[in-house]
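Heads up, one of the protein chains got dropped from this complex, but the rest are sitting where they should.
Right, subunit A next:
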Amino acid sequence: MSGAVRAGPTRRHCIAGLAGLTVCGGRAFAAASIAPRIAAPDWAAAESLLAVGVPPLAVADVDVYREWLPEISLPAGVVDLGSRAEPNLELLAALRPDRILISNWQRSLIDRFERIAPTQVLSIVAPPASPLDNAGAALADVAAPLGKAEDAQRYRTAFAAALAAGAGALADRKGMPVIVGVLHENGRQLYAYGPGSWVHEILLRLGLRNGLAVPTSRFGNALIAVAQLAATPEATLLYLDQGSRTRRAESALRDNTLWRGLPLVRAGRVRAIPAFYALGGLPSAWRCARLIRDALAEAPRSADG
């Protein structure tokens, strides 16, 4: 079982991760036979479980999970609960889980889940607390009752070390402003991550600066017009590649006089990075950090640098 889980992207990334910014969710499934039956209707809990080697019984929206969190791969037998906003309750009840882990944005459903099994809420994006600290704490909270506290601690230490190593690798880009976001396919707007999201914190921990200069929503993002990118001319833009919609956004922007006139576009400081789950747990944050580091390691420096 563990062979299949470890194959593919995990091993490749382990080799590729020169500065240690690598997700090796490895020690994994040795204890699968005595594994508790835990359902994770949100991905933050699912990936946190996998990080300490406990496969979840059931996860919501399995297809998009596999797209957005390829490193933390789900075991083949995991049950798909459907929508993350409305996980299938009949199915969940029929599975008879021992425990259920949800995210704080699903808290309004907690009464339902409590009727099926004891339910624990993970709060990751919950201002004003640091979402990165929250993600670490969530991992510890998930691991402790499973007797995996040490694994969680090891994972957190490795993540911190990877961030530090990433900052070291990007030392010559210290203080460089970076904007991370999702292009809207109309080619006029983008969702950018700012204070309140762990993307923002990762930028800071990598020794970078967030180039987004507008206030963000409760969930740490802001919808901005493309023109607002001109406010930080020295920034680098990293946009998430979400497939065909991103292709459309790119083609809309190609013929756009404003876009082509933006300093960061003229200087070639724009790149696509693979998609990640911005409301996820520590493994998602690790993936995000690796994607940012990899993208910037190849990117030209700021105009002033």
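One rule holds for everything that comes next: a contact is a pair of C-beta atoms (placed from the backbone, for glycine too) under 8 Å apart; a residue touches a chain by one contact, two chains touch by 3 or more; residues count from 1.
By our rule, contacts and distances are computed from a predicted model.
UniProt lists the omitted chain of the complex under the protein name "Fe3+-hydroxamate ABC transporter permease FhuB" (options: "Alpha-ketoacid dehydrogenase subunit beta", "Fe3+-hydroxamate ABC transporter permease FhuB", "Histidine--tRNA ligase" or "NADH-quinone oxidoreductase subunit J/K").
Residue-wise, the contact with the chain that is not shown comes from A:T216, picked out of A:S48, A:S73, A:N134 or A:T216. Seen across the whole complex, the unshown chain contacts subunit A at 61, 64, 68, 79-91, 93-96, 104-109, 111-112, 115, 126, 182, 184-189, 191, 215-219, 221-223, 225-227, 230, 233, 242, 244-245, 247-248, 251, 255-259, 261-263, 279.
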